[in-house]
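A single protein chain has been omitted from the complex, and every remaining protein chain is retained in its original position.
Order of writing sets the chain letters: A and B. Residues in each chain are counted from 1.
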Amino acid sequence: MTSTATQPAAVHAPALRPQRRPWRRIVLHGIVLLGGIAMVYPLLWMVASAFKPESDIFSDPGLLPATFTTENFTQGWDALGIPFSTFFLNSFVIAAISVLGNLLSCSLAAYAFARLDFRFKKTLFAAMLATLMLPFHVTLVPQYILFQSIDWTNTYFPLVVPKFLAVDAFFIFLMVQFMRGLPRTLDDAATVDGCGPFGVFWRIILPLMRPALAVAAIFTFIWTWNDFLGPLLYISDRELYTAPIALNAFLDSTGASSWGPMFAMSILSILPLFLVFLFAQKHLINGIATTGLK
Amino acid sequence: MSVNTASPPGTTVAVPPTGDLPERGRRRRKRRWAAWLFLLPWLVGLFGITLGPMIASLYLSFTDYNLLGRLSFVGFDNYVRMFTDDPRFVSACLVTLKYVLISVPLQLAFALALATLLNRGLRGLAFYRSVYYLPSLLGSSVAIALLWRQIFGGSGLVNTALGALGLTDLPNWIATPEWALGTLIVLNVWTFGSPMIIFLAGLRQVPQELYDAASVDGANAWGRFRRITMPMLTPVIFFNLVLQMINAFQAFTQSYIISGGSGGPVDSTLFYTLYLYQKAFTDFDMGYASAMAWFLLVVIGLFTGAAFFTSRYWVHYDGE
């Protein structure tokens, strides 16, 4: 799955042979690796801290704990009287449903904006972008009142239903940009062959959009998983808490926070995100460059 | 940017458009009708969820509203107060503008460079991609606040490293008004994972045939990047530019967690939205906060409009 971009080229064109000079690869690897270390160092520090006793976290800056303990994990796991697995599961359910909602609703809207003609198109597109530009803090209270008036507080509905209504304009715009980059000749060919707009969307556009859909899925999952304010405002039952709300339970800004368990559970909370990313990026790289247009 | 690559060789792959005109006209009409079906979920969301609160906040921007019941119409008072009687508002504008102008280009450059690099035939690509994306997974975790102190504090990692090089008199980066914003810019650049992933996805959509054809033409790596990759990537570059700009204008979380919500030291990291938040939820001046929000919307709108205006000169859509 590596080098799909260059290898065929090299095969077709002997002229490119010099690119195979080993020292270039080594230098490239070196740069990427060095950058990688800078990227992950702070995270390694977090992992190390999770295995340190509370008192060592700030006094012992080393990456290898002087005293190794797993107590932060055992202590953190049950700190709320409910095992953390419950919160992870809750977060997972919300994030998974949100991914589904965003992929469906945003791709539909994006297709209309990118490929179809309709009245007020420009106005609606501008309105869509404008929803991105207003800081959410001022719509927070009206929105809360709205959801409360239909008795949706203390349910997941305020967190997931908007996803099925394409409220996140980021993804619409993202998909619009990707769709506009797809050759229109493909649509026309399909249309000639008798495909209606929905057929074109489903058979041509969606398959070719796989990288963009993967991006939308990754981002939706991660952003929903990490969302703090939504669950904070809408969820009251402890059994329904999501991971970030549960993580907040280690903090006490008026007293002493439990940093050790907080780090330990934070790391466990990143783990699923990392796995989702690893899984989804497979779809990211299997774009049309390797499948569609060959 | 060169526009003359608008039709790179190899794109006209499919069947040439045929069909008589009346036929197409009927389809057009059908499509128009279909468009509203495609838009339906979004329209329901817009009118059911998004628009109401937006209009409410626009109305509140003309009121004195303290969240707990007091609400009186004050006309343009809030807007006037912003520009005539609020030095913190002005300073928040300046801090935010500086942040936008520096961190957006930096972050995009990093993201594009890394995406191009990681799109090449490097062994262990999947691994590197994940590593570079890791910081972006952290979200708004409080852990970042502690991390940043460990790195940019008075005796943090950066100063330890610089000290080892023999430098002395090093500032406390995170707690010095002159430098604190810089550490937030670094933080933003550090989490370049999101635009990078979008670039990567964009790169995967560049048809391989174009490269093959160019290689036959004898183009070298730089030539291929400039003549094929860049033009084909412009829609995605445009997207990242607009969205990162919007994000940067609305930057909130970084300063909120690192300065503990104060925007300190001495308001040096007081982002526009953080000040808006303070006004709304600490000072209970929701009317004023709403006015700030709508002013920001106008500013972002102008910047975005400008980006859209210039886009016709440098953004190339293969599909159009």
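The working rule: contacts are C-beta pairs under 8 Å (C-beta built on N, C-alpha and C of every residue); 3 or more make two chains touch, one makes a residue touch a chain.
To be clear about the criterion, contacts and distances are computed from a predicted model.
Engineer: Assuming one chain is omitted from the figure, identify its UniProt name from "Nitric oxide reductase E protein, putative", "Purine hydroxylase delta subunit apoprotein", "Extracellular solute-binding protein" or "Rod shape-determining protein MreD".
Structural biologist: "Extracellular solute-binding protein"
Engineer: Of the residues listed, B:136, B:259 or B:290, which one is in contact with the missing chain?
Structural biologist: Among B:136, B:259 or B:290, only B:259 touches the chain that is not shown.
Engineer: Among A:28, A:126, A:233 or A:278, single out the residue that touches the unshown chain.
Structural biologist: For the chain that is not drawn, the touching residue is A:233.
Engineer: Considering the whole complex rather than only what is displayed, give the residues of subunit A touching the chain that is not shown.
Structural biologist: 54-55, 57-58, 79-81, 90, 93-94, 96-97, 99-100, 103-104, 140-141, 144-145, 148, 151-157, 186, 189-190, 193, 195, 202-204, 206-210, 213, 228-229, 232-233, 235-240, 245, 248-259, 286, 288, 291-293
Engineer: Spell out the interface residues on subunit B facing the chain that's missing from view.
Structural biologist: 13-14, 66-70, 85, 145-146, 149, 153-154, 171-172, 174-177, 258-262, 264-267, 278, 281-284, 286
As a convention for this text, only the chains that are shown with their structure count from here on.
Engineer: Between subunit A and subunit B, what distance separates the C-alpha centroids? Give it in angstrom.
Structural biologist: 15
Engineer: For the complex, give me every residue of subunit B touching subunit A.
Structural biologist: Going by the criterion above, the answer is residues 11-19, 27-28, 30-32, 34-36, 38-42, 44-46, 48-50, 52-54, 56-57, 60, 67, 114, 117-126, 128-143, 146-147, 150-151, 157, 190, 194, 197-198, 200-209, 211-212, 215-216, 218, 221, 232, 235-236, 238-239, 242-243, 246, 249-250, 252, 260, 273, 276-277, 280-281, 286, 289-290, 292-294, 296-297, 300-301, 304, 317-320.
Engineer: Touching residues of subunit A toward subunit B in the complex: what are they?
Structural biologist: Residue positions touching the partner: 1-9, 12-13, 15-16, 19, 25, 28-29, 31-33, 35-36, 39-43, 45-46, 61, 104-106, 108-109, 111-112, 114, 116-119, 124, 127-135, 137-139, 141-143, 146, 162, 164-167, 170, 172-174, 177-186, 188-189, 191-192, 196-198, 201, 208, 211-212, 214-215, 218-219, 222-223, 225-226, 228, 244, 247, 251, 253, 259, 262-263, 266, 270, 273-274, 277-278, 281, 284-290, 292-294.
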